[in-house]
Each structure stands twice: as structure tokens, then as C-alpha cells.
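My questions all concern the structure below.
With one protein chain removed, the remaining protein chains of the complex are shown where they sit.
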Amino acid sequence: MAIDQDTVRKIASLARIAISDAEAAAMEGELNGILGWVEQLAEVDVTGVEPMTAVIPNKLRLRDDVVDADPLTGGNRRDDILANAPAPQHGFFGVPKVIE
Amino acid sequence: MSDLTNLTVAQIRDGHRAGDFSAVEVAEAFNANVAGAKVLNAFIVETPDHAIAAAKQADADRAAGTLKPLSGVPIGMKDLFATHGVQTTAASHMLEGFVPRYESTVSQKLWDAGCGMLGKLNLDQFAMGSSNETSYFGNVISPWRRKDGGNAALAPGGSSGGSSAAIAARLCPAATGTDTGGSIRQPAAFTGISGIKPTYGRCSRWGIVAFASSLDQAGPMARDVRDCAILLETMAGFDPKDATSLDLPVPNWEAALSSDLKGKKVGIPKEYRLDGIDPDIDAMWDAGIAMLKDAGAEVVEISLPHTKYALPAYYIIAPAEASSNLARYDGVRYGLRDLPQGAGLQDMYAATRAEGFGPEVKRRIMIGTYVLSAGFYDAYYTQAQKVRTLIARDFNTAFESCDVILAPTAPSAAFGLGEKTADPLSMYLNDVFAVPASLAGLPAMSVPAALNREGLPLGLQIIGKAFDEQGVLNAGLAIEERAGFTARAEKWW
């Protein structure tokens, strides 16, 4: 399943990475090289094999429904949340205007 | 007093406890080495004050009789661990200037145990790479050089290349690493040090910048096996903030260290005997087998039939997870924002991510995006996860007839910077021996075992059963004692 430059551009757009035509051209070769190589997986007989879900036998633990029990996973820390924001605005994150 | 920077973690800990030297003396000695080794580019941020503050506390604690397990030990912190108040970048432009208001669980455990921080260590960008050449802040240069008269700059391995180079160059006695597909073991092998990736879930991932969640594991890198055991005891442990964290007590690995392997079986995977492999690697492997026999172990041949498919499976699964994990770097809440004139939100995303991610990161995001996209998900991702099941099954079957597995860590010694950057695939292939254990979540370590004919270190890898870090450490210790690896990089920096 070789991919062409249009596909490269489509993937880049899905991934939200701006690419130039030159980059798309370069990536076409690289990605085809890698994808061509990983496609050898298709030759493995996986009949009756379940995809891996948990690499080490372990069950999903559930948390108690308690607010702010641990400050590291609780709220009420707006300053910390906004500390690294590129455009903090009155307690909000500012982004270029979105027209809905 | 002999050079404090030649001491191991155990020696620093015990010497400080005994009053042979002060923690401040230790911290100052390492700070001086760090300051004098800028050319290696091992650190992105140096934090001498942090190391001194912890050392002063350690000295006070000794006076007060309230020593902690690692009081007086300064370490390096891979810049993938969020550190409160200290820039955390994952070696990316995207996070340049990002100063977390939180501390990763693993680094917090180390500080709580009395460690000080010498600085944030360089790495491959977002831990994607095997040579440290993808860092936005420049590649790390290995302190090692070939004995061929040339002065080619060598790769310290990756992604934990800052960690490996810094330890090998005595800039810190130990450091944290993370291993997604060999990122602790391969750089350890390249630089003549030890490093262990524990069982998936032993160390909390909370606060570590994610690369591939189902594979990422933190672990220590240090000069010897004992130091790895000591540090791992501190770093490991259940964390309710990580849903994949193992709710198990942390064993006393250091106390139970034993190089007596009587009654143990060591498996030698026949599929790891690759055609055309470097004869020095093969010779080292054979020597390792002899060492383990000498330690009392029985050696058996085992088969891991799906070995060949581990790397291709890894290069689907890891990029797929990464493409999603790295979606949060969008210029909205932290990190880089590139807002071209008149750009809307979606344009801002595309510009920011084009600017903030390096070529290898983009490549993997693109691969991951593609393999998850509509119509390809089953052929790539589901198939890879099924193959992963088979790889894990291979190990389970093999462990019915052995206790640990011995193999080379990497198929080559350190290569030169720039030698493999043109062809991503050739770089990926360097992790061929490291990736299978990652896919299976198994504990695995690298210990230095020999020098090749160019005078560069080579590492042997020990892979253990899930939860059996002790078995891995013990086999590692048996090799360490017999290999007598004392070589170190000659100081040229």
C-alpha cells in the first residue's frame, strides 16, 4: 500500500502539522520505506489471537469519588494551570477567535 | 581524599553515612564535573543549587541522625520527568521554557529519599531516537572514542543519551532513564554502564512526558548493578495516579543481590543469532554464556519464534500511541505557540506543531496517524497488537524452560554521530534486541561486558520474567563480577 504525496498531505493535515511541498516529497519516500518494512507483519498467522490489551496481567483500578483528595489530581489550582499559557486572559486560555 | 566523582551510589551513600566526606563535598565535585563538560552537551539545564541544597539537607540530617536512604547522593534527571519549577522540555522546541508546577512521581520519590539534582539531562526529542541526535538542544557526544586514532564523535545511544554520557563521564553517579524500546539499555551498552528497565508498571509514569504509554517505563542508569538495585528500590512503587501502576510491594533488591546462580537456567534465544552480526558481539555473547555457567547456571537454548516481527510491530504501536499522546502539544495551554498573521485555530495548530516538533517526531506522528486512520486500523494496528500477543507468548513459553534470558543489548557498539541519520530504518534496527522485552513488558537490563576491537564498550542484556527484577539483577551481577569491566572513557573534554 504505497502512499503518495496527496496522502502524505492528508495525514499531515489530520495530524495538524503544516508541511511544505518539499517536505511532503521527502516524507513520501521515508514513510513508504517504513510502511513497506512494517508490512511484513501481514505474513504472521494471527488466527485466533487476541490483540494485546494489558501487557502485564493487571486490572483497571477505580478511584473513589472524592473531590480534590490529592492536589496533584484535583482542581482549584488555576494559577498552576495557566502558569505556562501562551495567552492567558482573565482566567481563561486565549486562542484565535473560533467561528462556529 | 580520592576523587569523589569516581564513587558509586553505594559508596557515596555509605561513605556519607560513615562521615568520610560531606554531601556538600560530593555535590560540589559533581557540579564541577558538570560545569567542565559542556562540550558533551549532556545537560539541557544544570541545577547545581538543587544539588547543593539537597546536600546541605543531607549533612544536616546526618548530624541530626535522620538520614534518608539516599541522603547525599546527587543524580541526573532525564529531561522527560516533570520537575517542579525546573524547565522540562523532552528535548523539544515545543516545550522550551515549560516550567511545570508539579513533580513526577519518580523524581519526587528520589527527592524524598534524599537525592539532589545535578541537572536535566538531554535526550532524543520526546524520547524518539537511538542516538540522541533528535534533540532540539543538540546531540549529546559520547565521552568514548574509538581507538583508531580518529576523533569521530560517537553517539551515546538513545533516547537516554544524556544520562548514559553523563554517568560514563562521571558527571553524575547515576541518572534516571526511560525505556520505551530500549532507551535505557542501548545507551547503557554504548557507554559502558548499567541500566535496568523494570517490569511495565513498576515505576509510575505519572509526570513523565509520554511517548508510547503501553511501553514507557522509567528505570535507573548507573555504573554498576548494585547501584541500579538501590535506585530502582526508590523509584519503583505503586502510584494511585497511574492506572497501569502495579499494586505490589517493592522488594529489597539490593539486600537480596546474589551472583550465585546455582539451580538457575539461562535461556539463549536462537533467533537472536543474526546473520552477519558483528563478530565482537557474538564473542561477547559467548563469553557471557561462559560467565553465567561459571556462576552455576545451566544454559539452555530457547526459541522466540516471532522475534523478527518485534521491530515492525513496535514501529506501528509506538508511533500510533505517540501520535495521540503528542496531540496535546497544540499551543493552547502551554509550550510553543506559532500564530501566523491572521491564522485561525486550526492554522495555529498546524504552524505550532510544524515549528515545535523535530523531523523524527513528525515522522513518527505521521506513521502513527496513518496506521490508525480509517481503513488501515485493522491491517496495521490490530495486526501489530496481535503479533505483540504472540511475542509475549513466545516469552511465556520460553520461561517455562529458563529463569532468565541472555542476549546482546544491541547489534553494534556505539556508532558515529551522523552515521545513521540519513536512513531512519537503519537507526530503528539498532533496537532489534531491545524491543521484544519492551513489547512484552518484561524487566531487562544491560551490563557492560567487553570492549570491542575499537575499544568501545559492549553490553549484555538479561531479560527476566515479569516481576523478577531480582533474577535479572542477580544474573547481571554474576556477569559484572566476571567481566571485570573497568574501562572508562579517557577524558578529552
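Going by the order they are written in, the chains are A and B; count residues from 1 in each one.
Quick note on the criterion: a contact is a pair of C-beta atoms (placed from the backbone, for glycine too) under 8 Å apart; a residue touches a chain by one contact, two chains touch by 3 or more.
Keep this in mind: contacts and distances are computed from a predicted model.
Trainee: Consult the UniProt record of the chain that does not appear here and report its protein name from "Phosphoribosylformylglycinamidine synthase subunit PurL", "Aspartyl/glutamyl-tRNA(Asn/Gln) amidotransferase subunit B", "NADH-quinone oxidoreductase subunit D domain-containing protein" or "FAD-binding protein".
Mentor: Going by its UniProt entry, the chain not pictured is "Aspartyl/glutamyl-tRNA(Asn/Gln) amidotransferase subunit B".
Trainee: Pick out which of B:Ala18, B:Ala64, B:Ala255 or B:Ala374 touches the chain that's been left out of the picture.
Mentor: Hidden-chain contact among the options goes to B:Ala374.
Trainee: Among the options B:Lys56, B:Arg146 or B:Lys241, which residue touches the chain absent from this view?
Mentor: In the full complex, the listed residue that touches the missing chain is B:Lys241.
Trainee: Just to verify: which one of A:Gln5, A:Asn32 or A:Asn58 makes contact with the chain not shown?
Mentor: Of these options, the touching residue for the absent chain is A:Asn58.
Trainee: Touching the missing chain, which residues of subunit A?
Mentor: Where subunit A meets the chain not shown: residues 13-14, 16, 53-54, 58-70, 72-78, 80-82, 87, 89-100.
Trainee: Give me the subunit B residues in contact with the hidden chain, please.
Mentor: 81-82, 88, 90, 95, 98, 100-102, 104, 205-210, 212-214, 240-244, 320-321, 323-324, 326-328, 330, 332-334, 345-346, 349, 369, 372-374, 377, 381
Here is the rule we go by: only the chains that are shown with their structure count from here on.
Trainee: If we count contacts the way the header does, which residues on subunit B are in touch with subunit A in the complex?
Mentor: These residues of subunit B touch subunit A: 97-102, 199-201, 206, 214, 240-241, 243-244, 246-247, 306, 308-309, 312-313, 315-316, 323, 327, 330-337, 339, 343-351, 353-354, 357, 362-363, 365-367, 369-371, 373, 376, 379-380, 382-390, 392, 423-425, 428, 439-441, 466.
Trainee: Applying the document's contact rule, which stretches of subunit A touch subunit B when the two form their complex?
Mentor: Touching subunit B: residues 1, 3, 7-8, 11-19, 27, 30-31, 33-35, 37-42, 44, 46, 49-52, 54-58, 60-61, 63, 70, 72-73, 77, 79-81, 83-87, 93, 95-99 of subunit A.
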